[in-house]
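Of the protein chains in this complex, all but one are displayed in their positions.
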Amino acid sequence: MFELGANRYGKSRIRLVTVDRTTPRHDLRDLTVDVSLEGDFTAAHVDGNNTNIIATDTMKNTVYALARDNLAGSPESLGLTIARHFAGYPQVDRAVVTLRQHGWARIPLEDGGAPDAFVRSGDLTRVAVVAASPSGASVEAGIEDLTVMKTTKSAFVGFERDAFTTLLEATDRIMATKITALWGYGETAAEPGFDFDDAFERARTTLLTVLAEHVSPSVQTSVWIMASAMLEADPSMDWVRMVLPNLHHWTVDLARFGLDNPSAVYVSTTEPHGLIDATVRRT
Amino acid sequence: MFELGANRYGKSRIRLVTVDRTTPRHDLRDLTVDVSLEGDFTAAHVDGNNTNIIATDTMKNTVYALARDNLAGSPESLGLTIARHFAGYPQVDRAVVTLRQHGWARIPLEDGGAPDAFVRSGDLTRVAVVAASPSGASVEAGIEDLTVMKTTKSAFVGFERDAFTTLLEATDRIMATKITALWGYGETAAEPGFDFDDAFERARTTLLTVLAEHVSPSVQTSVWIMASAMLEADPSMDWVRMVLPNLHHWTVDLARFGLDNPSAVYVSTTEPHGLIDATVRRT
Amino acid sequence: MFELGANRYGKSRIRLVTVDRTTPRHDLRDLTVDVSLEGDFTAAHVDGNNTNIIATDTMKNTVYALARDNLAGSPESLGLTIARHFAGYPQVDRAVVTLRQHGWARIPLEDGGAPDAFVRSGDLTRVAVVAASPSGASVEAGIEDLTVMKTTKSAFVGFERDAFTTLLEATDRIMATKITALWGYGETAAEPGFDFDDAFERARTTLLTVLAEHVSPSVQTSVWIMASAMLEADPSMDWVRMVLPNLHHWTVDLARFGLDNPSAVYVSTTEPHGLIDATVRRT
Partner (left out) sequence: MFELGANRYGKSRIRLVTVDRTTPRHDLRDLTVDVSLEGDFTAAHVDGNNTNIIATDTMKNTVYALARDNLAGSPESLGLTIARHFAGYPQVDRAVVTLRQHGWARIPLEDGGAPDAFVRSGDLTRVAVVAASPSGASVEAGIEDLTVMKTTKSAFVGFERDAFTTLLEATDRIMATKITALWGYGETAAEPGFDFDDAFERARTTLLTVLAEHVSPSVQTSVWIMASAMLEADPSMDWVRMVLPNLHHWTVDLARFGLDNPSAVYVSTTEPHGLIDATVRRT
């Protein structure tokens, strides 16, 4: 009468900090890891039979144990290690490991960055999503929580006007958004030797540079321009998806107080916000 | 070389409160509404041509205007009105409206509930997701933020043990979770006369009753048992999906202080947490 | 040249859940506890001498251990036990224990509330603040996170108008706020036999009833009216402080769309908000 449909389970928000002390100049890595498994878990749901269940507590232990021998390297490479481990269980069809890397920078001292003291740099979160199955692995990477603002070179004109339209056309407005971007690497990325850190830095730099330099006729076009540039800059990337809230900044009406407002004073809002979600891919 | 893939855009977190004052006993409704459109928006992305773009500001205005003549009724019915409005634009293939209804209860007075004073009841958020296209509409409904706890009748034994397993078997543990449930109604729900409030109450009551009464061998089995009961209770429901974090409560080791702990003192945790996600559907 | 000024330290956000299983009808209590100590800790700051330091980890252990023999009773009484324990250390001048009790209600079943299954009722957080010193103890209690709305019987007229005033007078507006209230009991409350649960219920009921029934000419006057009523209702209460954000609900201008808006459709906002903070006390 009823049947089990799509299902997965795992452990979320495993907080992992590693310190590599192999030299006096410590390396710090701070990750939040989610593990999720799909496979032969019908009996666990339908019959209350836990035989095939790998406890989520075991997943947590496994992440900490596998991190022990992977103190250096990219989140993607650690993710591949973890995902392949879980894909090795006979009952697992697919293991997905999501890693969010929280940025830390060395505290600047007169003679360079401190060897053992760090400040959390909150400008973005680096994301890696690794999926492994018995037959192979795939890697996606991305950025979250990157808040940016263009104080000019953004317009919004020529849009549809109907009975409920009151928005004025804007030839020069503030554009502000909190970027979520995710991109997929081709199959070769899962093979040894792919430099995930290098690819991430290229993606981040391209995104920020194009964001700063382009003229935006709409957030939709900005997605197309930025994503296309990222694909152009890195042939290993197959597609780029962006999800961009439009964090509206409204010009305050100061004429009521006998003052002009030459695009100088704004009220910043978060609610409600536009939300633009689009993927650009190679043809 | 590149092409636009999946894309949608809209307005999120439109905060709408309506008061129906047609009798001295006011009715209060508090919604957060998201609107999202898919359709012929390629030119807006690729060419910077906004002709087809319905501004998200217009979407916000539309929600407020359409709410004016819909002060009473379920969130689903308001959602159908909004979604069908947007599906009427020639460039729109699909409009999705998500409505989260925040609960308010009358303040209890000696002679019954206050006619015009309310307290926010934070025990759950009611969700409606309505999709409309030129050819029809579909309705999903759900629950978010429903935090529950079973202080007994929950066990977890017989799971796989490997080199990284340290979790002990538990024949009597606390089960705590924050329920997200979503279910799909069949096609007839979008026709006039379907009682969404009644269906929601039936779903909520069934879910809570079965949650309280059943014996849980795992969170996975709990999903199966609760979702099956909801499908049994309401033939208009096609499927139920649940996403349940396992909010672990660990028994505190008091033996270190010369005390016993007969399942009495727990530390409540949120991080990390298990996460179980499964759909049950009619065969 | 420099000296230590005011200082305190402690453990915050100790998550304590207790289950009283002495009958088949379990009792559930869910608390977040903060402990804070003041005393002779100058050497710990100035000399790096930890002799007098009670580790905050020890505080956490102590809370769990003392909870073992206090599975029943009010948060205030548990707070008195914990605070007096810490005030017994010779180096402690004052121990402050803050307890936030998260509400849980039995899941309703056909034959009454479930004996062992609960739903989190998010309508308010009950707060207790207990301070103990070698010479005595004092108790404060309160409410947080109680969000309420009056859909009429609220006005705001006759306020000062200057060059920057644009707000129109309102003879009938929505009043919405998220109540934080704290009150102090007299000295006898710390003696055995005081019924903190009864006093809390009286305070809560009085607050809600007066909130619902009074006519508000301003949030400031509402504080005076509600707090005075609470003091009248309970002679053991010395003072009441309220901190009330004014969560503005603005009437949407629908005339732009050819519609009236007879106090029916509002936009709910949280930012910016008014904030009213006042104490009423016995003369």
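Note that the chains take the letters A, B and C in the order they are written out, and that residue 1 is the start of every chain.
Methods note: a residue touches a chain if its C-beta (ideal position, glycine included) is under 8 Å from a C-beta of that chain, and two chains touch if they have at least 3 such contacts.
Small disclaimer: the values here were computed from a predicted structure and weren't measured.
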Of A:67, A:189, A:227 or A:243, the residue touching the omitted chain is A:67
Full-complex touch with the removed chain, picking from A:85, A:100 or A:150, is A:150
Write down which of C:75, C:122, C:142 or C:245 is the residue touching the left-out chain.
C:245
By the contact definition given up top, give the residues of chain A that touch the hidden chain.
15-21, 26, 28, 30, 61, 64-65, 67-68, 71, 104-105, 107-110, 114, 116-123, 145-153, 174, 208-209, 211-213, 249, 252, 254, 256-257, 259-269
Going by the touch rule given at the top, which residues of chain C touch the chain that is not shown?
1-15, 34, 36, 41, 44-58, 60-62, 65, 89, 156-160, 162, 164-167, 217-221, 223-224, 227-228, 231, 239, 241, 245-246, 270-283
Contact with the hidden chain only, please: which chain B residues?
163-164, 166, 256-258, 269-271
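By our rule, only the chains that are shown with their structure count from here on.
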Mind having a look at which chain is the central one, using mean CA positions?
B
On a C-alpha centroid basis, what's the spacing between chain B and chain C, in Å?
29
Enumerate the residues of chain A that touch no fewer than two other chains.
164, 166, 270-271
